[in-house]
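One protein chain is absent from this view; the other protein chains keep their places.
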């Protein structure tokens, strides 16, 4: 169950640099490609001639040429030409709205008429020279909502990431969960703690001492359908914590775009945005490697959790205070799905419903202002 | 859906040289083996004792001895003996008609009483000292009819085999499709074109220039249930093309026996028959390697096409003029299946129906006369 009338991150530009990309999003098999440099298109990955996946083809003169018999498909889903054929009556294939923005390829798997690019979330750190971003993509065999739960309850860090970012104080410090506009926000502030290995290394890299108490914070911001941005950082204790001046702290934004592939698999676009040493490509690589290891730990346990949940279908899970972020996020998701269904039921038409709520992304602004 | 009252190529002799072979044909699990040198048998791959596959056993004194507890099975499907047992009342297992001919093992998966060896297609190039044959076997995860489509529409060569046998003129030259007796024949003649890499190499090997225009031809001959023979060649332009005298041309027959394993998988016995340098074993090896690469390209796209067709069940595919060969072939196949079903419906008996049509193989004769 996933909302469809909404934008999902479907790919990163490097994935379509050389060739079309076949990718399943919300159960829809898509081919995503560049008709011409700088252009973008997403279509059903199905050649109307004999059903071969168009993603096996090549782009030629703006058309996607099927790799089987050479049907040339236009980016509107209509066949442009085929050697020796009149193609006017060929059935069209479905076109999916696709937009390149903030360094990602966004796709709208639902009703195309509703796909307003203005609904793509604003990411304050993206395309901002004061910020650098690095990240990668993991394929994870779990329901996308398990990943949201994971990111909205960071007490797991103590157990899953004990050697890098986990520390006992995460468990011991209460979290507050609030709905703020279109966001669910979970905040945890740990004052006067010793930083775990990941943050000690970051402190050193900033020329800050790593053996003194720090104030650590985690602010998780969920925006529907499945985006989680987490402001994380440490400041030398007593300088204001989250609000401390830049010279006393190290902070960044953990970026998570969680895109359903099927009911039980997902694409995990993860990364980190930072506003320090933004020209330092080696640091970007180093952070990406570290994050890659951390998120591989999540992936491992989430895939086991998925199998377990499937083995005990219908069994109730607990919803504790620490789970409130995930619970609220699922509530927002369920509302989106219900709204889509209601419109379909009322009109008999598929998926013509109210647009997804505009995401205002106050978090990114907050981060930027804190930097 | 496949006809069963017909002969299929099930194996090559080398596959049963040392041990029994377990192989599924049209959904039937068979063990194929040599009871004695030069003899051949095919049975259900099921030991009546405890159900172990007989193909794990060994041949001993003409019997197939089960590798589990030593039941000795006769080639008529009746147990010959078992240590310490009276076997007279043991249930028989099904025997399948099997014939070795033209360098292949042919099996009849349907009603044994109808299995007339005279119905095995005549292959003019087989067992003819003026011809040499080389080939191999691929297992392909697709409906066998997708492979027939593939071979009856060679416009795919331009896209799938662009570095070997593909060339733009294949697309641009109309194909003619005719039903000739029990065959579907697709013909394409490309006059005055430059030969693609595969044929340039063949021209050189014949001492012919590779930098001059040639007349190229492709004559695809489908015989039910699933055999496709393709006469292919090039002649120096202006010498008569397909009809040119041997010294001006290079030609051969692409041999394709397409045997269903299940509804969505198949055995692909492919090869090439040629009537030049027939003693040259190294050339046979070289051609087999080249063909192997080409057919691996087909296999890759067909397996993707199969997945795609399964993901969009019921979705109509186009049937263009270039698809006429496959369409006509499927029509013949459907008729065979309908005839088998009709007889079953009328008599209440399984699969007693009219014999499959005799395949007269005029193409092989044509090739031979052209040589």
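Chains: A and B, in written order; residue numbering restarts at 1 for each.
The definition used in the following text is that a residue touches a chain if its C-beta (ideal position, glycine included) is under 8 Å from a C-beta of that chain, and two chains touch if they have at least 3 such contacts.
Note that the structure is predicted; figures quoted are calculated from it, not measured.
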Candidate in contact with the missing chain, chosen from A:136, A:171, A:191 or A:210: A:171
Residue among A:44, A:149, A:215 or A:256 touching the omitted chain: A:149
Hidden partner interface residues of subunit B, rising order: 29, 45-46, 48-53, 56-57, 65-70, 82-85, 90-91
Absent-chain interface as seen on subunit A, which is shown: 149, 153, 155-156, 158-160, 171-172, 174, 301, 304-305, 307-309, 311-312, 315-318, 320-323
